[in-house]
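Notes follow the structure.
== chain A ==
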Amino acid sequence: MENILETKDLSVSFGEHDVIKDVNLEIERGKLISIIGPNGAGKTTLFNLLSGQITSTKGEIYFKNENVTKLSVPLRARRGIGRSFQLTNIFPELTVLENIRLAIQSSSKDYYSIFPRLSALSRQQDEAKAYMKKCMLNGKEHVLAQDLAHGEKRKLELAMLLALKTELLLLDEPTAGISIEEIPAILEVIENIKKDGMYTIVLIEHKMEMVMHLSDILVVLFNGELLASGNPQEIIKDQRVQTAYLGGLHRESIKTG
Partner candidate 1 sequence: MRGLFHKVPLYWGLAIMLFMLLFPFVNDSRSMLILLTQIFIFAIFAMSFDILLGYTGIVSFGHCMFFGIGAYSTAIIFNHLEATLLNFMIGLAIGIILSALVSYIIGSLSLRLKSHFYAMLTLAVSQLFLVLAEKWRGLTHGGDGFTFSVPDVFKDRTSFYYITLISVAVVFILLKLFTESSTGKVLKAISQNEYRAEALGYKSLHYKLIASVTAGVAASFSGALYAVSLRFINTNVFSIEVTLDALLMTMIGGLGTLAGAIAGAGIIEFLRHYLSELAMTYPIFERWTIILGFLYIVVLLVFPSGLAGFIKRINLKNKRKMKKKGELQRVA
Partner candidate 2 sequence: MEVFINLLVNGVSTGLLIFLLAAGLTLIFGLMSVLNFAHGGLFVWGAFSGAWIYKETNSFLLAIVGAIVIGMALGWVLERFLIRPVYGNHVRQLLITLGGMLVLSESIKIFWGPNPIRVNLPGWLEGSYQFDGIIIIKYRVFVIVVGLLLYLALWLLLSRTQIGLMIRAGVMDKEMVQALGINVKGLFTFVFLLGAALAALGGALLAPYSGVVFAEMGMQYAILAFIVVIIGGMGSLQGSALASLIVGVAGAFMAYYIPDLSLALNMLLLAIVLLVKPTGLMGEKGSAV
């Protein structure tokens, strides 16, 4: 299997503080990778680097063998890197269908058209319905996004990511702020997407049961460095990972630094 994403010595520092240090990642297409690590380890920063919200101070990012290190957020989105945020980010006063259509339009060519073309409309409609099905939003076409339940908003967000023809989905805590009853549905959607085989998913998640259940590969980040990566079952038993979580590696880093 080819690698969809690779990073080479990726680093970023804010002032004198290194937030991400020489991270080398290789992510295979079609896999689900979870990034874990204690708070402040740099997980969200790593996401920001991958999606282009911030630019690296050192190192490169390759997406489908193309160097995307210097590209802006919209350009990366065009190439297939999409990201969901910790807070849902949809257009509240548009319907579910319109939200998804917006995403489809953006990835198709006819996006400056001033008058609606009916053929394009119905094609988009069908496409949108397919995404809605995959994300279990059937029957909600004409509901305003603001009237959706919380978990459904998350699903809509995922559907929009798919509609953007995203190949690499960066999901930042997809279950945060969602009630316990709604979590299984979100999990099912993520599994649905994964089953398709077309999508590669990178996940930041704190709920360990979920991480263990979903992931093919676990990546542990600590103090901005890649501490370990590999099979989830093995990673979890790693003694260094255990102490890292309790803040115990600080002393070691004092010694080395």
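Quick note on selection: all candidates are chains of the complex that A comes from, given by their letters.
Just so we're on the same page, contacts are C-beta pairs under 8 Å (C-beta built on N, C-alpha and C of every residue); 3 or more make two chains touch, one makes a residue touch a chain; residues count from 1.
Nothing here was measured: the structure is a model prediction, and the numbers come from that model.
For chain A, the touching candidate in this complex, among 1 or 2, is 1. Across the interface of their complex, candidate 1 is touched by residues 73-74, 77-78, 83, 89-94, 98, 101-103, 105-107, 110-116, 120, 160, 164 of chain A.
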